[in-house]
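Take this structure, written in structure tokens, and hold onto it; I'll ask about it next.
In this view, the complex is presented without one of its protein chains, the others remaining in place.
Letters A and B mark the chains as written, and numbering starts fresh at 1 in each.
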Amino acid sequence: MLPCTGRIDEALLLKAFENGADGVMVVGCLEGDCHYISGNIRARARVKRVYAILEQIKIGPNRIRMYNLSAGEGSKFAAYANEFVDQIVELGPSPINLARGGGVQAAKEEETT
Amino acid sequence: MITGTPKPIDEVLEMLEPYDNIILAGCHGCVTVCRVGGEKEVQVLASTLRLAREASGKKIEIREVSLERQCDPEYVEQMRPYVEDYQAVLSIACGAGIQFLAEKITTTPLLPGINTGFLGVTERQGEWTERCQGCGDCVLHLTGGICPVTRCAKSLFHGPCGGSVRGICEVDKEIKCGWQLIIDRLVALDQMENYGKLKPYKGWNSARDGGPRRIIREDMI
Partner (left out) sequence: MKSGSNLEKVLAAGHLSVTAECGPPRGANPDIVRKKAAFVKGHVDACNVTDNQTAVVRMSSLAGCMLIKEEGIEPLIQMVVRDRNRIALQSDLLGAAAMGVRNLLCLSGDHQKFGDDPQAKNVFDIDSMQLIHMTKMMRDEGVFPSGDKLDGAPKFFIGCAVNPFADPFEIRVPRLKLKMEAGADFVQTQCIYNMTKFKEYMELALKEGLPEKIKILAGVTPLKSAGMAKFMRRMVAGMDIPDEVVKRIADEPKEKQAAKGIEMAIEQIQELKEIEGVSGIHVMAIEWEEKLEEIIGGAGLLPRPVVE
């Protein structure tokens, strides 16, 4: 459990990709509204660094993105989630999952069979 | 502290090309403080390398370790029980630490994961600047606490040269003229008499020019 996006660090985000994620969506509180003052600002910087790493190693930087929401914006959350999922589906499985022969594509194939 | 910068990931990947299981070794000393070779950086670099290698179809196994210090023998020894199980050690400690590992662990190749920088200080998060070249003969008492060897681009002992403009060194507009700093400080301390004296030729034999250096403190042996 993460108490705050401020707890997220680069290693954790990269771990998600190692564990087979095709994309990682980080959702934090609105900027200026962090209960811990600047947790979400720090998270944004870390997401940016991971974005750069993913670009360097050709996993594709667009597989990670940070969103900011307040707890009351349920429908907005749903819209963001759908938007991000569409983006990842568009990109297809990550090169890691391709190498492992799995991921979105495999899941889709599974669905159709 | 000793500072450093990460090597470009492509350069590290090229170094690792022949290997499929390695140790990635960090250090809890200086490189942790300047965020280039500590436990966190080990985790991030290990993940990055695993992802890159797996995506390219050539998986690599990485054992992540962080030693208390790579420049002290007792901590280096902690690696000995398992180091033989791996084909190489990638170290993200400073050049001293990497070499010390290489010296103690003779059967496994050692690879540098960072470029070691300088003896410096933290200006703010993410910015470090040089202060000392370890020349072995400190003159800070004569120069207002500002080192002419390090802070002057020409290491002049009677600066500033003609390239000092409005306190900035001609070499880089981000670099303050060391001699302007020295003079400002001497004026503030009312020690300008130090400026007007001819200083003896620097003995560089106590610096690197005398060959690799050694400190022996008889009282501690």
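Things to note:
In this section, a contact is a pair of C-beta atoms (placed from the backbone, for glycine too) under 8 Å apart; a residue touches a chain by one contact, two chains touch by 3 or more.
This one's a predicted model, so the numbers in the text were calculated from it and none came from an experiment.
Just so you know, the chain we are not showing touches B across the whole complex.
Residue B:Pro160 is the one among B:Gly97, B:Pro160 or B:Gly178 that touches the chain missing from this view.
Mapped onto subunit B, the footprint of the missing chain covers residues 153-167, 170-171, 177, 180, 183-184, 192, 195-196, 198-199, 201-202, 204.
By our rule, only the chains that are shown with their structure count from here on.
For the pair subunit A and subunit B, the distance between C-alpha centroids works out to 35 Å. Of all residues in subunit A, those touching subunit B in their complex are 9-11, 14-15, 17-18, 53, 56-59, 94-96, 98-100. Of all residues in subunit B, those touching subunit A in their complex are 9-10, 40, 43-44, 47-48, 50-52, 54-57.
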